[in-house]
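For this depiction, one protein chain was excluded, whereas all remaining protein chains were kept in their positions.
First chain written, first letter: the chains are A, B and C, and each begins at residue 1.
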Amino acid sequence: MQNIEKLITSFLIISIVIGIVAYFILGFLFSLHFIGVPGVPASQEAQPIIATGIAAMAFTILFMMYPVVKFGVKNDEGDDFR
Amino acid sequence: MTFKNAGIGFTVIVIVVVALSFGYIGVSHIAASSSLTPPPHAKTNHTAYTHLWADANGWDYNHGKINPTLYYNVTTLVHWNVTEEDNAPHTLTIAYDGAYSVALFDKINSTIATSPLTWEKSPSYTIIGTNLLTGLNTGQTVHATYPFLKGGIYTYWCTVHPTTMFGIIVVAG
Amino acid sequence: MSTESLLIISGVVLSAVAILVFLIYYLVATKGSVVAEVAEKSGYQDKDVFIRDQTWGKPRYLSWSVLSANDAKSIGLRYIFTSLLFLFLAGAIGVFMRISLVDPNPTIITPIVYNVLLTQHAVLMIYMFALGSAIGLAYYLLPTELRLKRDDLGRYSSFAYWVWLLGGVLFFISQSSMRWYMYPPLSLQMQTYGAGLYNSVGIFAVELIFIGVLMASIIVLRIILIDRSDDIPLSKMPIFAWAMVFTAIMLISSALPLMVGVAMLFYDVFNPIFFLKDPLTFAVIFWFWGHPVVYLAVLPAFGLMYDVITRFTKRPMYSYSSGVFSLGLLMILSELVWGHHLLNSGLGIDWVLFFTTSSFFVAIPSAITIFNMIATLWTAKKIRITTPMLFVLNAILDFTLGGVAGVMLANQSVNEIAHGTYFVTGHFHFIFVGVTLGVFMAIFYLLYPTFSHGRTYDTRLARWHFYFTAVGSFLMSVSWEVGGFIGMPRAVAGYFPQFQPYQDSAILGGVIIGIGQLIFLYNIAKSWSTVPTVDPSNILEYRTETNDPIESSDLGPIAAKEEGGSGV
Partner (left out) sequence: MNSKTRTELLYVVVVLVVLMAAAGLNIVYVLGHESNIATAKDPSTVPAGSTVINVTGYQWAWQFTYPNGTSSTDVLWVHVNTEYTFQVISKDVIHDLLIPALGLQVYAVPGHPNQVSFSVNKVGSYIFECVEYCGEDHYLMRGTMEVLS
């Protein structure tokens, strides 16, 4: 059970980094597009939430793809290849 | 008629149903090529020049009588000059209401203000479309011609603002 | 077209239809009398009961008799293949709508035709495909999975099916263009530029669909809770059965208010007294059903995803009880969030506060379900990546992307920016195409030998079908979400020129999905004409308790059959 915790924490760190990078990219993109009130405050409030969303997406993708890549076996012959 | 192979039977049914459905939608919506489409280089004896201001509040909104009734003789080639006055897209579309009679004219004239949509029916013909009257360059004038070959009463309107831009055309003879 | 030719054509068409109907009736009647005779000889008064006992427990394959026999599995097959037919129809409409938007101004079709296709695409996909396939799979899988004690509701289910089908066909014929949420006063504007000339037929058809779907879900609820065999306690019931219980309860509890609302709307067509004073009242009644229905399309798929994952990892679910709990919690919370469709309609700040907060918390049960599925993958020693498994893995991925976009939308600041834009369309196409369509395809491939009486599908074509669908839906939904966030409006026949790159990349995605489904259709036809080689037993029915490890016998269902677990 020990290395699974290490794996999960590494996934967490990667996805948090992705979230932070996304936060700054979004900040730049929103500043180009949004003007005035409620535009600017709304985009500033939405920025962290969308960045956390992207981090959550990244974590779930890593969390799912790891076992698929590690245990996945492509051959579907076997007894019933449905 | 039992399909030995249900799979192919199902596939055939899918293809037939999709084809019939698209045919059904297509046929019932293809604008009947209305009799209003002018024949190429139609023979006209008169020409007339009409200038209209396209404004979402009504034709010629700031220029004299709003939604004017237009009068032409039959076989007149009308040169339309439509100037965009606001930032909205417009169209100039006409539909034939019937042969001229005072009763029909009064009927249209009295009801068009309250319920213009009843007279803006298909088949209709768009003389100038939103691709020309785009609403992006106010003040620009668009020119088009239309030959009135059949006498009677027409309704002209803008399909984008059908409840405010409507009027009657009387073609005598 | 002059009236004479109109009369002649309609005369010919009517007589052809009459002959066809008589022919079908003749075939069905003669076959029926033959079966009645046989039933008589073997001591049955009612031929339907005789048919039901004959087909009891055996795998049911697709044949014309499915339309006349009314045992649960035949009705299930009717629903499944009718919903697949509507998937192809509404899908073709969807791809055609996409292609028609190649240019900022409507060039290929007129805006009126685009609006009709828009409404048909939404209604046929949600009511006829999503609900139809959910009910169909319930009728087809549950009888043997739960080893039902009796199956005597055939006539009601058959009636529910035909009413539901009639509703769908009538809605398509009505050429309604009132959008699937039927907002008055537009739905009362019986003009081509409004809701369509025959929209009264459209509203009536939606009511028929509701009647059919309501009856079917009541019957499904009874099958699971009452007719289940006594040796399957609730704690050992398959997770798909649990998902159908919650789906049926949610449908019944949220459909009824709207059925009354649609009846009022239908009355308004003739005498507008209900909704013209403040049309938002209908919007409120509609979205009370509007949000649960999108969960109806996802909940059965969750149940089936568990089945597929446990099948191809040969491990039990990570946690059965939390799986059932989260599906139940999803049912409850989903009936509390529907207001987020009307956050900008001026219904007040308290409305906004309540529904944005509740919309955040509806993400918890979905998060638990996704965790449960992925944790099952982690406990596996070997995951067999067959096409059904690929579809389910892609379903998990797409549900994550779509679900998180949904949680973003729950936020008022994002909702102000993106409500009514393609961001919302991208959000729900991620989930509909990824989960509802994806899991239906996974289950269709798993059941293909049973449907086709022992034939196997071409796995190479199936892989191509998967890759096209996955890539196409990802490209389409992402380009919509990006374009939508900077203001690309939904449901429009034309758009500002600056949105063209987003629309064109979405068109590419849509066309790719379309090609994928054509490959699927070709695969159905081609593989059905091969020689039956495989045991047609329905492999989803064997493992009734998804939480009993069959890891000890690393064998397939055929061996499991000899092992005595024949599930009969």
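Some points to look at:
Note that in this section a contact is a pair of C-beta atoms (placed from the backbone, for glycine too) under 8 Å apart; a residue touches a chain by one contact, two chains touch by 3 or more.
Quantities reported herein were computed from a predicted structural model and do not represent experimental measurements.
The absent chain, not drawn in this view, touches the displayed chains A, B, C throughout the complex. Within the complete assembly, C:492 is the residue of C:109, C:124, C:492 or C:513 that touches the hidden chain. Only one residue from C:120, C:411 or C:537 touches the chain missing from this view: C:411. From the set C:124, C:299 or C:352, the residue in touch with the chain omitted from the display is C:352, counting the whole complex. Seen from chain C, the chain kept out of the figure touches residues 106, 111-112, 115, 118, 179, 183, 185-186, 189, 192-194, 276-280, 283, 318-319, 322, 343-349, 352-353, 356-357, 360-361, 363-364, 367-368, 371-372, 375, 407, 410-413, 416-417, 419-421, 486-487, 489-496. Against the chain not displayed here, chain A makes contact via residues 1, 33-43, 45, 48-49, 52, 56.
Think of the hidden chain as still there; on chain B it touches residues 55-57, 86-89, 130, 135, 159-164.
As a working rule, only the chains that are shown with their structure count from here on.
Judged by contacting C-beta pairs, the busier of the interfaces B-C and A-C is A-C.
Chain centres here are Cα means. That of chain A falls 53 Å from that of chain B. Averaged Cα coordinates give chain B a centre that lies 41 Å from the centre of chain C. One finds 29 Å separating the Cα centroids of chain A and chain C. Chain B has no residue in contact with two or more other chains. Of all residues in chain C, those touching chain A in their complex are 313, 370, 374, 377-378, 380-388, 393, 396-397, 400-401, 404-405, 407-408, 411, 413-414, 416-417, 445-446, 448-449, 456, 459, 486, 534, 539, 555-559.
The residues of chain A lying in touch with chain C in their complex are 4, 33-34, 38, 41-43, 45-46, 49-50, 53-54, 56-57, 60-61, 63-64, 66-68, 71-76, 78-82. Interface of chain B with chain C (complex): residues 1-3, 5-8, 10-11, 13-14, 17-18, 21-22, 24-26, 28-29, 31, 117, 122, 130-131, 159, 162.
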